[in-house]
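Every protein chain but one is kept in place in this view of the complex.
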């Protein structure tokens, strides 16, 4: 099975020949993966997959250091690129950066806002976090009110 | 819901009135069970259920001390006693010792069998258990066939 | 000795107090808010009582309810831990009124040390140096400006009843003064219910040095050496050690004597800490008294061998101190790293969540104090400290190496923590040489180095990712569970990027 992997600006061509043999950029490695333990040519690493998307790991820890990967199955490359372009368009969605309570709403629907203008203030664990507008535009919708509890990833507002 | 419980030689009559209220031998207790933490009239215990049978715990640890319990639902007591008495009489009744699948029937109706002769083989979680004839006699009836799923207490066969 | 103590706190300090009580054979009464039912300290206590909603005002600050529970449960004393009601004179008074022993100084002393301006005055009269500044609360912008001119800029604005960095502002230019006074006053009112402010001269490259003291109710008082708490972020301590790499025997004695003098001046009893600022020329200035057990008490415990929480409880019974100053010797070095659920890469934003995978370090010289366990969900409502890693070594080099090894063993998955930041601190040459000041983290740009995608094991990450992808494609059942949680993390990372912070 072949993959293409990007880590920051670095790119890798990878082929998993069998569970015990992997080729990275043409170089073969003996590997032995046992739950959270990985041996690569007998070097021992503690690994963990922290995030996945469609069965493809996106955040890996190696000896507690984090790596953000973009893995693509070589066959499916073309399809993915199209989806990415679609996602980029909807950059006006403001998503909650953490779980917490809305302690203040600083803007209202219909209002015009600048990039980096404060829209809401969130509180969690005795700390306040301001949530900014990602771009200049008009607030189409604010989905929360003061006092609401929100979870990470909840849509808070939409800028158009 | 009412229960009778035996711990060694001690017997208890218990009624769970609601999840937060229990009556043991006529005395009420406020309880709050949260995973492995139990508060009884505000006293805090670390508890764990180590073994269960038909949803009835049989081995409990309280602050790391072990207790072996026999719990019976009170409503079913009468019925059970009847069955037990029946069983005593009909010592030729073969009851399933566990939930599982019949993977083989080793005897057939009308056949004469000796005490401890294998009648059936049951399987659960990769473990096979042989089911023996409790006495010498003739197989009057076999109520299950290969492949059947059975529950604990089901009558499997009758020897006369 | 008390038969039963109520612990008016939560988290790791509640666990710490329960351990001390267990050793002393004292029964413990825990109190909990609605989000703390599954907390470790509730499990470990003998009794546990529900307080109220998650907001501190409904629960851990609910004085009447706590007193009521203490009385109905038969607790003879209340241990306040740190934070919440630990330094609240009203609560101490309420305990006294209800004949429940408060484990700490009495209400008179608490009032005296709680008012920072009053404390400054008493300390100055006792002959211990204080930072030059105002003797009364600032009444007008003009008064502030005059004082600032006299002291020379920069100056620091502080809340009279403050703590934890709130109400604190540094003023570099005179024209900033009015607006910063306004902000600080607002913060002081919101945080401490009193807008009173005062002004102090700003000390360059200061170190934060504090001295642990123990005092019985019979006028005996000793100090247990200093702690260097200079590694901070946003005025919050992050790493503490004893002895301080810049304090020699002579300075230690002078600091200790000053601390005892301060404590005597306020008629202090029980365990407490006298905080000083040490300038570049090793002049020290009194800042404040912390009238409670401190988070970082563990380092002093290790080098003195004295169980400070047990000592607190014994002193509260009226017992005399078991040691004199000459019995105290300091053995080796100890260091504590505060493990907080905060994301150092994202401006220390709190990172509450569920602990998925947890491994504490162990072995020689390694102590862990924590209230978390695998599967525990850290609530949103309280502070971010979830574990304290305290390490001992014969000398500072051994401590640093051992702490590094211990941090490398530490696994906490499911939340973001300060563990990587601590590793970065330990690797810093200047830290290893003991050359630190309050601005160490900013000055060394440590946060910038905490990058995701360190090149070192990048290829291993690639191999791991592809092997897991391969396994997933070939269909291993294990993976399915993980997906749900991962969405949560994805959202988090994404929002960072959206906020314009660097992409992680």
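Per-chain numbering from 1; labels A, B and C assigned in written order.
Criterion: a residue touches a chain if its C-beta (ideal position, glycine included) is under 8 Å from a C-beta of that chain, and two chains touch if they have at least 3 such contacts.
What you see is a predicted model, and the numbers here were worked out from it, not measured in a lab.
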| item | value |
| --- | --- |
| Displayed chains contacted by the hidden chain, counting the whole assembly | A, B, C |
| Among B:71, B:139 or B:159, residue touching the chain not depicted | B:71 |
| Listed residues B:16, B:103 or B:155, member touching the removed chain | B:16 |
| Selected from C:106, C:301 or C:458 as touching the chain missing from the view | C:301 |
| Contact footprint on chain C, counting only the chain that is left out | 15-16, 19, 22-25, 44, 298, 301-302, 305-307, 331-332, 359-360, 362-370, 373-374, 394, 398, 401-402, 404-405, 408-409 |
| On chain A, residues whose C-beta touches the chain left out of the figure | 32, 34-37, 39, 42-44, 46 |
| Contact footprint on chain B, counting only the chain that is left out | 1, 3, 5, 7-8, 10, 12, 14, 16, 19, 22, 24, 29, 31, 33, 36, 38, 40, 45-53, 55-57, 60-69, 71, 73, 97-100, 124-125, 127, 129-130, 132 |
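Everything below uses one rule, namely that only the chains that are shown with their structure count from here on.
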| item | value |
| --- | --- |
| Approximate Å spacing (C-alpha centroids) for the pair chain A, chain C | 32 |
| For chain C, residues contacting two or more additional chains | none |
| Residue numbers of chain A (touch at least two other chains) | none |
